[in-house]
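Take this structure, written in structure tokens, and hold onto it; I'll ask about it next.
Only one protein chain is missing; all other protein chains are in place.
Here is subunit A:
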Amino acid sequence: MQQSIPESLKISPFMAAFVVVSMQIGIGVLGFQRIISKDAGYDAWMSVIGAGLAVHIIVWMMYKICEGVDGDVMAANIFVFGKTIGNSINTLFIIYFTMTCLTLLSGLIEVIRTWMFLSMHPIFFASVYLLLGIYIVNGGFRTVVGISLFGIVVPAYLLFSFLAPIRYGDFTNLLPIFDHTPVQMLKGAYNMTLTYLGYGVLLFIYPFIKKPKESKKWVHIGLTATMIFYTLLAVITFAYFPISLLQKSIWATLEMWKIVKLPFIERFEYLGLANWALIILPNVAISLWVASRVAKRVYHISQRKAVLFIAAVVLICVLMLDSRERINIFHDLQAKAGFILAFIYTPFLYILLLIKKKVNAK
């Protein structure tokens, strides 16, 4: 049975939005424009909105699942599938969130190595970063949430940097609209869902939210904010790059910073990239926290030990992901897993939960 969380460890409903949004904005933002425009061309900004709306529906389902069992998704799994199968599925979550942590960290390291320090050995960066992550997780869930708030508020000034490319942009690039078939736009939307991933964390933090009903409003506002941010960023990028140049740019967001001109720094990318380490930090901390929390619930080990073990696994795997090709393969794998978790598993669980409740009621 679900043990209840003491009131003093819970977070206010407002903060839930920050956890979700900071988990959404990760390494994908740096280069999603190329991927979504591969199929949908410059109509892809509509795919961004479409995918954003789909996310709202999934989040609504997630809330329904958690409300149904008055607990997190692990309780729901055990309720629906029974203890053995439920816990096996829960174990998959440990793997999934370990992979998430690994994706973020390897992505960040790759960007830093390409743009700033070519000869940096990943082990140094990854170990410092993971130590910080462990430290945050050991501070408890409220610390993790605090870092999420920090990871959004502090780098928020970067939004202004995206105004600089507008002067060099040609917004007629987006015309004519609806120049692609609906199938192409759906493909674009599918690719976009990967950049939106991260709201799944809601399934795990639900029991920690005070008055979860009230948090719904905030989470949906947060999701809308992410959607608007992604849409605007996509539109600015599409205006700034002609399509064949965009297809060559792996990190379009970073490339746009090349045009920013400030009197005190010659190259803005370095500032932005250094800040990105702060944006990734809550992501790493949250995924470590979720993975270790699931481990604690399923295997009844202490969370501190679990987080150490998971961080060690991540560190070893980071060392193995040392080329563009390998990282790409791994990121694709992670993205597919995320898609299945959000768009197949969640509705599936929701429907099963409804059926099970009906049967029990009879």
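In the analysis below, a residue touches a chain if its C-beta (ideal position, glycine included) is under 8 Å from a C-beta of that chain, and two chains touch if they have at least 3 such contacts; residues count from 1.
Everything that follows uses one rule, which is that contacts and distances are computed from a predicted model.
Enquirer: Which protein name, taken from UniProt, belongs to the chain you can't see among "Phenylacetate-CoA oxygenase subunit PaaC", "Spermidine/putrescine import ATP-binding protein PotA", "Ger(X)C family spore germination protein" or "L-lactate dehydrogenase complex protein LldF"?
Expert: According to UniProt, the chain not displayed is called "Ger(X)C family spore germination protein".
Enquirer: Out of A:L9, A:I57 or A:M120, point to the residue that touches the absent chain in the complete complex.
Expert: A:M120
Enquirer: Out of A:G82, A:G140 or A:P242, which is the one that touches the chain we can't see?
Expert: For the chain that is not drawn, the touching residue is A:P242.
Enquirer: Kindly note down the residues of subunit A that lie in touch with the hidden chain.
Expert: Listed in rising order, the touching residues are 114-115, 117-120, 124, 127-128, 131, 168, 170, 172-173, 175-176, 178-179, 240-245, 248, 254-255, 258-259, 261, 266-267, 269.
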